[in-house]
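Let me give you the structure first, and then I'll get to my questions.
Of the protein chains in this complex, one is absent; all others appear in place.
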Amino acid sequence: MLLAEGLRHGFGAVRALDDVSFGLQPGQTLAVFGPNGAGKTTLLKVLAGLIRPQRGRAQVDGGRRAIGWIGHQPQLYGQLTVRENLRFWASLYDVPESEFLLRKDSLLVRLGLQDHEHRRVSELSRGLVQRAAIARALIHDPRVLLLDEPFTGLDRMAAEELRELLSEDAAEGRASVLVTHNVDEGAELATHIAFMRAGRFAHFAPRAGRGPQQVSEDYRNAIA
Amino acid sequence: MRLPKLLRHAWTVASKDLLVEFRSRTAILSVAVFVVLVFVVFQFGHDPTAVSNVDLAPSILWVTFTFAAILAMNRAFQLELENQALDGLLLAPIERSSIYLGKLIANLVFVATIEVISVPLFSLFFNVPVLPYLLPLIALIALATVGFVAVGTLFSAMTVRTRFAELLLPVLLLPFMILPQWWAVVATGQLFASRPLSEILGWLNMLAVYDIVFVTLALLLFPATVNE
Partner (left out) sequence: MRMLRVGRWITAIALLLLVGVYVRALVFTPVERMQGLAQKIYYLHVPAAIWTETAMVLVGIASVFYLFLKDPRLDRFAAASAEVGVVFAAVVLTTGPIWGKPIWGTWWSWDARLTSMLFLFLLYVGYLLLRSAVADPATRARYAAVLGICGMGLVPFIHFSVYLFRTLHPMPIILKPSAPSMPGSMVATALFSVGVFTLLYVGFVVQRYALSYLREQLEAAGEVGHA
C-alpha cells in the first residue's frame, strides 16, 4: 500500500533523511517517534509527494488521491462555513455530490459538528476547528493517512475521539503513518513502531503488544 | 482529455477565492476608497484649461487599475498563507497549473469588476465620452490587464513568503507592468483623439502577443515556485 525505498534528502551538511526504507500494508499503523529535527515531517512530506527526495522513492497506492493529511494546520478558510470548506476540498478530490453528502453527514455527526455545519470557521472555538480539520482530511475517504503531530493542542475529548477514529479506520483497512515526539499519544494505536533520529530509523519493528511504558523505555534506550 | 478537469479545478479555486473576498470585503473597500480619492485629487488638482480631461484619462484610469490589481495579487496567495492551506492545495490531486489559473481568474475577475465600475464613473465625473470608443477601449484594457496580472500572479506566489512581501511584489512587477500599460495608455490616448482604428490595431496586436507569451511562461514556471 505504501512503500519507501532508500529515501535520502538534505542539503549540504544537513541530512533530513538518510536511507529510510519501509513498507506498510492496509490496516497497519506506523508510529514514528523522534526528537524535533529528526526528519519526521520531511518523511511525511516525501510520502505525500510534496517533496521529491534527492534519492530513493516513495510510493503510495492510489497516488495523491488516496492520501489524507492531518497536521497542526487546519487548512480551513475562516470566511467560509464548515460545509463550504468541506465542499471545496471534496471538489478538488473529485468527490461526487451524493457521496459527498453522505460522508459529510456521517463525519459531522462522528465529530460532533452537526450543529456547526453552517457556521463560519472563524467563529468556531479552537477545539471545533480541529475537529473540522479532521473532517476535511477524511472527506475524500483516503486510504492512507499521514498525521503530523495530530494531538498537539487537542483537548482531552477531541484527542480521545481522534484515537477512536483512527483505530476504526485501521479496522476498515486504512494505512497510517503517525509522527509525533510524544510516545504516550501514539503508542497504542500503532501496529509498528519506529524511532527516528538524524534522518534515520534507529529502530523499526512491529509493536507486538508492548504497552506505552515499554515503548517509552525502548525509545529512551534507542535514542539516548 | 485533461483540460476540462484542469479548468474545473481552476474554477473551484477561483470561486473559493471570490467567495472569501465577497465575505470579507476588505479588498474591494480599499479599492473603492482609492478610486474616489484618485478621482477627487485629479479633478481638483489640475487646471482644466491647461490639461484637458481627455489627456488625463489614461493616467487616471491606469493608476486606479494598477492599484486594484496589486491589492488583489498581494491577497491571492496571502489567503493561502493565512489559512495555511497551500500545502493542502499542493497535496490535492490537481495540476499545479489549476492553482495558478484559479488565482489568475480570481484576480482578473476582481480587477475587471473595478474596471467595469471605474470607466463609466470616470466618464461621468470627468465628462469624457467613452461610448464611441467602447469596444476598442475594452479590448485595450482587457489585454493590458491580463498581461500584467498574469505575471503578477506568478510573482506573488514567490513574494508572499519573503520578508517584505507587499513591497517586493510591486518592485518586481514594475517593468512587466509598465510596458503593457505604456502601450495601452498611448493607444488609449490615440483612441480618444480619434485616430484611425488601424493604428490602434497595432497596439492590440502587441498586447495580445505579450499576453500569450507571459501567460504561457507563467503556466510553465508556476510549478517551480511551489515545488520543493
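Letters A and B mark the chains in the order given here, with residues in each chain numbered from 1 onward.
Throughout what follows, a contact is a pair of C-beta atoms (placed from the backbone, for glycine too) under 8 Å apart; a residue touches a chain by one contact, two chains touch by 3 or more.
Quick caveat: nothing in here was measured; it's all calculated off a predicted structure.
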- Query: In the complete assembly, which of B:L61, B:L79 or B:L172 touches the absent chain?
  - Reply: B:L172
- For the chain left off this view, which of B:V35, B:L91 or B:V151 is in contact with it? B:V151
- Note on the structure: Touching the unshown chain, chain B contributes residues 151, 154-155, 158-159, 162-164, 168, 171-172, 174-176, 178-179, 182, 202, 206, 210, 213-214, 217, 221, 224-225, 228
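Just so it is clear, only the chains that are shown with their structure count from here on.
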- Item | Interchain centroid distance [CA atoms averaged], chain A/chain B, Å | 39
- Message: Touching residues of chain B toward chain A in the complex: what are they?
- Response: 5, 9, 12-13, 16, 19-20, 23-24, 79, 82-85, 87-94, 227-228
- Of chain A, residues touching chain B in the complex: 45, 48-52, 63-65, 67, 69, 71, 73-80, 84, 88-89, 91-94, 120, 136
